[in-house]
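Only a single protein chain was left out; the remaining protein chains are all shown in position.
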Amino acid sequence: MTIQNALFDGLWDYYIWISLLVSIFTFTWLYHHSFWYRSDKGGEHDNPDEIEVGVFPKHNDDMKLEVAWTVAPFLLIVWLTYISWLPLASVWAPVDDADFHGYECEEGESSNNALVGEGYNAIVESECYHVMEITGKQWVWQFDCLELATELCDTSSETIEVYGTVPVLHLKEGETYLAIMTSEDVTHAPWFLGLGTKEDVLYGQDTSLWLTVVEGTSDQIILCTEYCGDAHSVMAAMLNVHS
Amino acid sequence: MSSYDDHHPSGWGPHDWGHGAPHNSWSPLIMSIGIGVFLFSVAGVYEWGEFIDASYIGVSIAGLAIVFIGLTVWWRQDYTFDGGYEPRSTGTPFRGIEIRKVAIWVFLMSEMMVFTSLFSTYMRYRFGIESCESVFASGEWVEGASVTCFEPAGHLIASSWFHIAPGAINTFALIISSFTIVQALRYAGMVDIDSDRRRKLVTRYLGTTWFLAVLFLTLKMIEWFLGFPLPEFLHEYNHGDSTIKSLYAEGYLINADSYQHKYYNTDYVASHGHGMDHDSALYLMMEEGTHSGGQMMANIRVSASTFYVTTGTHGAHVLGGIIGLTYMTYKASRGGYTPENAVSIEYFGLYWHFVDLVWVIVFPFFYLY
Amino acid sequence: MNTRISRSLVVLAVLSIAMVISPAVVSYPTGISGVKDSGCNCHGAVVSPDVAGSISGLPDQYNYSEEYEIVVSFTGGPANAANSNQGGFNLWVSDGELVPSDATVQAYGVNEVSHTEAGNDQTSWTLTWTAPSSDKNVEFVLHVNSVNGNADGNNGGSSGDMWNRLSAKVSPPILVLESADPFVVLSTLILVSAILLAITLTYVFYRTNPESFTWDNFAPWIAEWLTTTDHKKIGTLYFVAGMFFLGVGGIMAMMIRIQLSVPGNDFLTQDQYNQFFTLHGTTMIFLAAMPLINGFANWMVPLQIGAPDLALPRINAMSFWLQPVAALLIFTGVFSGSGADTGWTGYAPYVVSETAHMGTTMWVAGQIMLVASSTLTGINFLTTIAVMRAPGMGWLQMPLFTWSILIANLMLFLSIPAFGIGLIQVYLDRVIGTAFYDVSAGGDPLLWSHLFWYFGHPEVYVVIVPAFGVISEVIATSARRSIFGYRSMVYAMAGIGVVSFIVYGHHMFTSGMSPTLRFVTMLTTMLVAVPTGIKIFNWLKTMHGGSLVYRTHTLWTLGFLVTFTLGGISGMFFPSIAMDLHLHESYFVVAHFHYVLVGGTVFGFYAAIYYWWPKMTGRMMDERLGVIHFLTGFISYNALFWPMHRLGVWGMARRHHTYFVSTEEAMGALPIEAAGWNMFVSVSAFLFFFSNFFLIANMIKTVIRGEKAPADPWGGWSFEWMTASPPPTPSFDPHNLPELKDANEHIANEPGTLGKLFNRLMMSEDEEVAH
Partner (left out) sequence: MASYKILGRDPYWMNFYGLMILTLIEVLAVGYELPEERIFIFSNYTLMILTVIAIPKFIMIGMIFMHLYGSPDSGILTVTALFPAFFIIIMILFIGLTHPEATTGLPEWCRPGYYNI
């Protein structure tokens, strides 16, 4: 299974390209120098800089070069910060803002969410969103659909070979959900593997997480990714997506 | 190199200070074991505030005793130090300054961070949790159920002159002790007085400092746990109580999950006339009859924890100072301080002034505000 | 004579204290572990041999699936028929099913039963055990509680009550070998390593003078090591301790990898796994990496700046000796089977919850001691480097390794108080019941995360920056050049030092932390790339025009450049929040920090070992073994950690006891290839682990019969190459310090802007005399 989060994929591909460029540049340089400038005199030492014990060696500077490779990475990271910033508004979108996920849906209304833009610019926009609740406790997830219609949101449980009986959350394709989350004991974090998103749930505090179930999202597992004690690794749930 | 060959290092002391060769010492090993034993056994006595096993009290005292053995070895090695080998800095920008003075200042840098961490904790809770005053005034409570809120110790302490008294006297005690320690430094470093007079003056000032430090901790114990009986003619100024109640007696404790303060009681407020703010939500609710009033109970464990641990950390520093001062006063009484090694008093003094400075902040923010 | 008396007195004192402690240790509550104990609602904490439990009706050897009626009973203690209630029990069984026979007994799951309230007033209970259908070594654990009945209900009044524990074994029809308890395996391995270490040390002593191998000679020799304040000896102690714990941490890593080699494995239980990764992290960071760094710092800093010793030698000894004691405390819980299971980050509120093991308290206590140790180390090194530089050595003439130690200690020193205070808060929460992290009383669990990461982020730079220093030294010496851009190297390191304090929020992007702070730290985190970039390019440029001599340390340095660059690049993925939301707490993170901590710190310090070994021991290392070590180590290392990136993106979560691949019935978990890759990673992990034995072999071999080393085998310039190998004590004569010359003439007379400022602030020469 791959990550079906367009934000992640766009950024990931872009970053991989940048990483490749940087690595090729650095490693070519490294391999070239380590072969080209190797000592050809065996054990005997060359001494081009006249290094001597107890004498601070001659400076080996080049202001232009040093400034160059201070400025170049700086420009690169400014650019990378810029492109990482754009999706921030989407993953941490405010509630009740017409630009992102709109207002809370009236009964019968649909989010009709859609991917806007391409590559690292891709963000999800919806007409409205549904509110649901997620509660974590040692060591089980609880989903609460509040007043949402069962067609939009439903819960059941299922026994799967590996994790035993786990809760299942049924969500609808093309809908956007705002999960209000809390915990009953220690810190947990639901990781929606296919949506590529997670946020901690804390005892005594509400956190929130946008679940943008765009078209084509497949069924996926939900794991706990904030260490919470003994059965942390099997504190799982399933996300079931229907159209 | 031959001058080092006749050096016979002893791990128990005293050092022969004639040269700069490394000195061996058993002290670090002993002290480390003692600290380990202490931390290990304290966790056996209590567990989440519940008393578990008395046999561990003995072990933790044994741990402290081991630390003290190590400390004694340390001092025994240092006792003969007469300033003859006081290393000075060779590198810029500290050139010429005594190395240990620089080290003390560096140490104070980390102490600043220690207290900043404690203050950050305090600020986070103070500003993050609603204060009991405003919860009370908002009327969002019912009698018989405990609400979680922040109750600054200052509310209790600064409610009467008698509660402030130990803290206020302590403030003066620390400032005076800061003064006496520089006086000790001044007289130890004074060249033009004879050695007997110097010995007496230095001992007197160090002894005074020691006394003030002990006074500080005694008053702290009175304020925290013991309380203090008042003469009869003062009772009427103390709400009619015959003692200054300790914080313990007032129930201001780390396990106080249903703390009751007389101010958080509508009957008390009403009986004291114009006490309640007529704009407050509580007042309006009571006027409307939607709130029955009564006594508010509060869970103040977090506020009490920050108070006790912050002032307690400061108290632990004072205790450390007392231990150091004991040794120094003893050494001074044997004429151990001369103008050559007077700067040793400065090292301790810098630490002691720092402890005073911390109190300058702790006092207003934890006792008055 | 006097010393003899005082020495005997102290030995007596220690012995008597040990006698006081020993009975208490037996009954220490951590001695009974999780599952088997969790159902025991025993009154009172007094373990008493007077209470004798028994289980009757058990066969020696069971038949498959047969039902046995067993009777649990006890005698002794305060129980008697006149009491309102007499006692209770808890029975746990490893296999098969326990079923209550009547209303006096209740079941908690199939393998645990206890009495009900109705069964309070009796001393024997009946129940049924169904034997397993396959061959298992079955173990029963029984807790019985004898009660004097002054308690009403479940709480209070438990004074005078006593309990005891009993275990019994039942064999299967066909005998099977008992599977080893991983804790026993770990303890055995640690014990064996410790014995090997002791034997090696004894052998080293024997080698110093084979004729005088007697106790009378051994006692002062070992006392010298225990009491030494010489920076070189303490450095060696640090080094030995660091290598030992590197091995211990490595053994734990291997057990983790065995567990993860196939999906759904149960080599370790969840409980054990949780303790192992916690201890692996704590051990590697605090007990292996930092002591190794301190070992080299102790050895080299005074030598490099031309000082006779550190500024405060006795404080230095104190820093060291706090560490082994702290290690004992940290491992206390593990040896009793209930070590800390919180992860090295120990997030609140789990760390103060009762579900976290008892050993967590000791783990916290041990770390408090490590904090004290690091603070003392910080004072010492900052002071030493600031004040004890030899004449002629200005700030910008210090060797880069010394610079790196200065920056690392500055970061550590200013950040560790936050951690220390956090730990003290947790310790007090767990011990005397303060409420810093008790959420129900209004505590804020994120406060711990803040305090921890305020320290934790500088801390990860604290372990990498000294490696930068080593690499700068080695690459310049090996390339026979002076380092390119010395000043920009220094400024880059200082930049890393400052930036490290303002980026820590990126560890908490998915926590409930203030979103403003998350945004701010996202911007600052990217900044880390700039100084690290400068350093990598400077190293590469240093080779330009040089004459690179290939030695083992050169190989490790080039290896470092490869792995650290890769680790740095993968680090760039995290500040991008939309990606971090997926990558956080996944194996991508594990891969990243192992690339920088193993590929960075450990490789850097392997280079340091090969580079400075001749100086430290006076013997040259075996180059052939060294090259084998590099090749096996470097290749297996990359095979070990590179696939983890992919596993993380697929969705393998960090700190998970096991993982599962998608099946027909449950899609949406890890893809099927993940199983194969995990096996590959585990095999590589073992190869990497064993490749380090080449290093150990090399060290032992060269110490015993290595070629004698000259004073300056590699042609470096700094002061340590001026002294003999190994150096004398004190390292430099304090009355005749060396003086650094400078091949660049302009500096001595013309201070820069900072220099002028310092000159204004400094004491003038004549005042110094008057002082």
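Letters A, B and C name the chains as they come in the text, with residue numbers starting at 1 for each one.
As a convention for this text, a contact is a pair of C-beta atoms (placed from the backbone, for glycine too) under 8 Å apart; a residue touches a chain by one contact, two chains touch by 3 or more.
For clarity, every value in this text was computed on a predicted model and none was experimentally measured.
Listed by label, the shown chains that the missing chain touches in the whole complex are A, B, C. The chain that is not drawn here is touched, among residues B:D82, B:E133 or B:D257, by B:E133. The hidden chain makes contact, of the residues B:T171, B:T208, B:S246 or B:S344, with B:T171. The missing chain lies against chain A, touching residues 85-86, 88-89, 91-95, 99, 178, 199, 202, 205-209. Even with one chain removed from view, chain B keeps its contact list with that chain: residues 93-94, 96-97, 101-102, 105-106, 108-109, 112-113, 116-117, 119-124, 127-128, 133, 136-137, 154-155, 158-161, 164, 168, 171-172, 175-176, 178-179, 182-183, 185-186, 189, 263-264, 269, 272-277, 346, 349-350, 353-354, 356-357, 360-361, 363-365, 368-369.
What chain C contributes to its contact with the hidden chain is residues 414-415, 418, 444, 446-447, 450-451, 454, 498, 501-502, 504-505, 512-519, 758, 760-764, 767-768, 770-771.
Methods note: only the chains that are shown with their structure count from here on.
Centre-to-centre separation of chain A and chain B, using mean CA positions: 46 Å. The distance from the centre of chain A to the centre of chain C, with each centre set as the mean of the Cα atoms, comes to 29 Å.
Inter-chain spacing, taken between the CA centroids of chain B and chain C, is 32 Å. Residue positions of chain A with contacts to 2 or more other chains are absent.
For chain B, no residue reaches two or more other chains under the stated contact definition. Chain A meets chain C in the complex at residues 1, 3, 5, 7-8, 11-12, 15, 18-19, 22-23, 26-27, 29-30, 33-34, 37-41, 43, 45-62, 65-66, 69-70, 72-74, 76-78, 80-81, 83-85, 87-88, 90-92, 138, 160-163, 185-187, 189, 191, 193-194, 196-200, 202-205, 207, 218-221, 223-234, 238-239.
Residues 34, 263-264, 270-271, 273-274, 341-343, 345, 347-350, 353, 355-356, 393, 397, 439-440, 442, 445-446, 477, 479-488, 510-512, 515, 519, 522-523, 526-527, 529-530, 533-534, 536-538, 540-550, 558, 561-562, 565-566, 569-570, 572-573, 575-579, 581-582, 584-586, 649-651, 653-660, 662-663, 665-671, 711-712, 715-719, 721-722, 738-744 of chain C are the ones touching chain A in the complex. Chain C makes touch with chain B in their complex at residues 3, 6-7, 10, 13-14, 17, 20-21, 23-24, 27-29, 45, 223-224, 226-231, 305, 308-309, 311-314, 317-318, 320-322, 324-326, 328-329, 332, 354, 361-362, 365-366, 368-369, 372, 375, 378-380, 382-383, 385-391, 393-395, 413-418, 420-422, 424-425, 427-436, 438, 440-444, 447, 450-451, 728-730, 733-734, 737, 755, 758-759, 761-763, 765, 767-768, 771.
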